[in-house]
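What follows is a structure written as structure tokens; I'll ask about it next.
Heads up, one of the protein chains got dropped from this complex, but the rest are sitting where they should.
Chain IDs A and B follow the sequence of writing; residue 1 opens each chain.
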Amino acid sequence: MSILGTRVVRTEDPRLLTAGGTYVDDVRVPELAGAARVTFVRSPMAHARITGIDASAARDAPGVVAVLTYRDINDIPPPPPPPEGGPPPGSEAAPLPLGGPWQEPLLAVDKVRFVGESVAIVLTDGSYQGEDAAELVTVDYEPLPAVVGIDAALAGGTLLFPDAGSNVPVAHPAGDLAFDGCDVVVEREIVNQRVAPVPMEGRATAASWVDGKLTVWVSTQNAQISRFILAGAFGLDPGAIRVIAPDVGGGFGAKVALDRDAIVVAWAARHTGRALRWVETRSENLTGMTHGRAQRHAIKIGGTRDGRVLAYRLDVVQDTGAYPRMGGFLPTLTNLMAAGPYDIAHVGAGYRVVVTTTTPISAYRGAGRPEATAAIERAMDLFAAEIGMDPADVRRKNLVPSDRFPYHTPTGAVYDTGDYVGGLDKVLAGAGYADLRAEQARRRKRGDAVQLGIGVSSYVEITAADAEGGETARVEVHDDGTAMVYTGSSAHGQGHHTAWAMIVQADLGIPMDKVTVKHGDTDEIPLGTGTYASRSLQLGGVAVHRANLEVREQARKLAADLMEASEADLELDTDTGRWQVRGDPGSSRTWADVASHAGAEGLTAFVHYTDGAPTFPFGSHVAVAEVDTETGKVTLVRHVTVDDAGTVLNPVLTEGQRHGGIAQGVAQALLEEMVYDADGNPLTGTLVDYAAITAAELPSFELLVSETPATVNPLGAKGIGEAGTIGATPAMQSAVIDALSHLGIRHIDMPTTPMRVWTAISEARASQ
Amino acid sequence: MKLTVMVNGRQVAAEVEDRTLLVHFVRDVAGLTATNIGCDTSSCGACTVLLDGQSVKSCTVLAAQADGCEVVTVEGLAGPDGELHPMQSAFHAEHGLQCGFCTPGMVMAAVSLLRENPAPTEEQVRSGLEGNLCRCTGYHNIVRAVLAAAEAGAEVTR
Partner (left out) sequence: MIPASFSYKRAWSADEALDLAAQHGDDAKFLAGGHSLLPLMKLRLAVPEILVDIGRLPEFSYIRDDDGHIAVGTLTTYHDLARSSLLASELPLLAHAAGQVGDPQVRHRGTIGGSLAHADPAADLPAVILALDATLVARGPAGRRDIGAGEFFRGLFETALEPGELLTEIRFPKPQAAGWSFQKFTKRAIDWAIVGVAVQGDRVALVNMGQRPLRASGVERALSGGAGPRDAAAHAAEGTRPPHDINADSGYREHLARVLVARALEESRSRA
């Protein structure tokens, strides 16, 4: 009986619950004994010329080791030039990050372009001294006009990068699309607002140079990629660098690879010859860590009066913040997934990227795909409202039928497997959709102050989009019968150690408590990709599985020799973890026996699994909201979901990912927004004002089971990490609008704060 | 200033700057790094410990204010033989943690919650944890863990 598919609690937990995790600020190793503390001096201005930096008072402050600015960065290679002629012809992806005229300095040189930009660093013996000294660094700023919002960027009155000639680093506008033959066409401009990832642990890096070799501890999702970035930054061979990802307190895409401030810390450690540690504060994090989303959508949907959608056009403007980092790439994913789970004959998608004097944008749970789903789901609801059809019925009519897979979208995606209609029907049944509509009708008839809204979303998303990069695994079985897995994946809460140990137990019969999993140390695992794009189970887990199979075949040979039997007569009982001659239990040997027979090279296999392919999880959500029409306050009452990511390895882990995803998705629809004033000052710069969602705002979720296996990998797995977020946001937003549709309200932008909702209600009532 | 705080049953005496926050005393002087710092506006609760039996945000308490007092952190919950406290067991059984960063503070807040209300409703658990942010779990399993610990009853007030 395989352990795969069963509920297994995590092996990671006992340590985390008793001694606590070891995050960068907790690392206590000899190399960091006496490490100085790094405090960044950051710009309080959104856009300004720097006319002087005076660090003299700071340098004299107690405990100060050094105060460093861009002038001191004279000992590393300059950034590489951008590819000649710009992005390769026909390429839809902007190279990341853009260099040339858009080059981002490590520490500000003559200009700052967002509040929070790094200007200088102060190194002190003690951490408290850092803030004291940083206050004494005087930076003279000559203000420049801020550029806040997409319209200001497009207007081009003020350029962030005058040498670039515009505020638009990338433009691939949607072409014309024919809406002939559509009885009904609806157009709207909608906002997918800027949010902050807010991992509970912010950014943190420690660095130590010893004899020309650099060791960096960093809160990252990708230790190996970080090593390559550092190698490039310092002009070093990667072998001279060790990157360690200790426990990481959440990432959500914002800790992909290496933050630029981490490079500054590593550089400063070499420059001063002192080990350093930097742990950002939350206020720093809210403006210094990249933000997510920040797209504006022009959506146009057309179809027949009986509910068939014939054409859909999505034009995205991505506000990428002050520097085009990954933000320049995300809209390509939005465009790719523009059609959602629907069979629409004509789909056109395009995008532009603009820079503004705000925090740069990068990946955040879903990274470009939540935006696509939010847009098509709004479009479907607007279309449904226009033709007076139930939004669930419109979806059912247009979802890709189950006999059409693999399904090729007009945008170039190939959906592998799915049961979209089944998922929709399952969630509607689970939610008791008809009863909900009846309750809604009752409340409307009574004219209740508190109205009920039902939001339905259907989605498909792409996971392991970069499958060709693959993932690595090395599996070793030791002389004592224990096993070690070295994985290229990089869990920061996902429970990979538990999941990979389950795979070893399933494949080799070595019990989980004898399996140790390691990740995140480039000395032990020099090759690997890490964790993002919901790729780890379907690539990293499969790599472990493949390595297990290779170990099994090596072991077969060893066992045959040890037991003086032919390989063909040997079998491995994965329930007991014993090798035996078929039909002769008395012959059985343990893994310890077999591994001991391996000799000096040991019993080990390494796999770099690159045969995977992107997969397409899908699902449907129903959100039930109560809206107090006298105040605009929204309460999420129920949230029911189908999130189908193929074969489930461990329902405990999958459910946890769905819960967390749903919460963040609901949070964007209901509460969270990074707000800037017209001068580029963040108005939500602390957790008092940035409304991160708490337990009190959420109900328990109702998760339904659906497993439509992937066919492109032996585990049947797709990625679950981001799916919950992608489905939840539009369902929540839709529920709020649905609660008020009887007032004639067709749209409310996110977040549906009480004031925004009440404003929509008052305007609707006034126009009646 | 000189002060002495009993942390997890052990007297910790030190001379520290007057402005030392209790959370830094716990982490850097007492050497107990499970308790984490997640914000700078007393909003997130990651730093929650018990101070004389009540949950407090240790980032918003001066070490000086805890002079002569008793602090309990998550490292002090398990029994002398390593036996998990029912709250720790419940978090484990119910998958109430993912990255683990909010967990020490969340567990201590939950222990304090059950001390004051041994049989809470789901709604009371949710509002009782409103001072503790989690980004990973969506709170669903945390709530289940606290309700399960409440069912386990008895030992919770250790």
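Remarks
One rule holds for everything that comes next: a residue touches a chain if its C-beta (ideal position, glycine included) is under 8 Å from a C-beta of that chain, and two chains touch if they have at least 3 such contacts.
These figures come from a predicted structure and were not determined experimentally.
Across the entire complex, the residue among A:443, A:597, A:633 or A:746 in touch with the chain not shown is A:633.
Remark: the omitted chain is touched by one listed residue; of B:55, B:98 or B:137 this is B:55.
Of A:2, A:56, A:138 or A:759, it is A:759 that touches the chain left out of the display. Within the complete assembly, A:128 is the residue of A:128, A:209 or A:351 that touches the hidden chain. Interface residues of subunit B with the unshown chain, by the touch rule above, are 1, 17-19, 21, 40-43, 45, 48, 51, 54-57, 59-62, 64-65, 67, 109, 112-113, 116, 127-128, 130-132. Listed for subunit A, the residues touching the missing chain in the whole complex are 127-128, 131-132, 135, 281, 283, 630-631, 633, 671, 675, 683-684, 686, 688-689, 691, 693-694, 696-697, 753-755, 758-759.
Here is the rule we go by: only the chains that are shown with their structure count from here on.
Residue ranges on subunit B touching subunit A, taken from their complex, read 17, 19-20, 24, 33-41, 43-44, 46, 74-75, 77-78, 82, 84, 88, 91-93, 95, 97-104, 107, 122, 125-127, 129-144. On subunit A, the positions that touch subunit B within their shared complex are 9-10, 12-14, 16-23, 25-26, 28, 127-128, 197-202, 247-250, 252, 281-283, 492-495, 652-653, 655-656, 659-664, 686-688, 692, 694-696, 698, 700-701.
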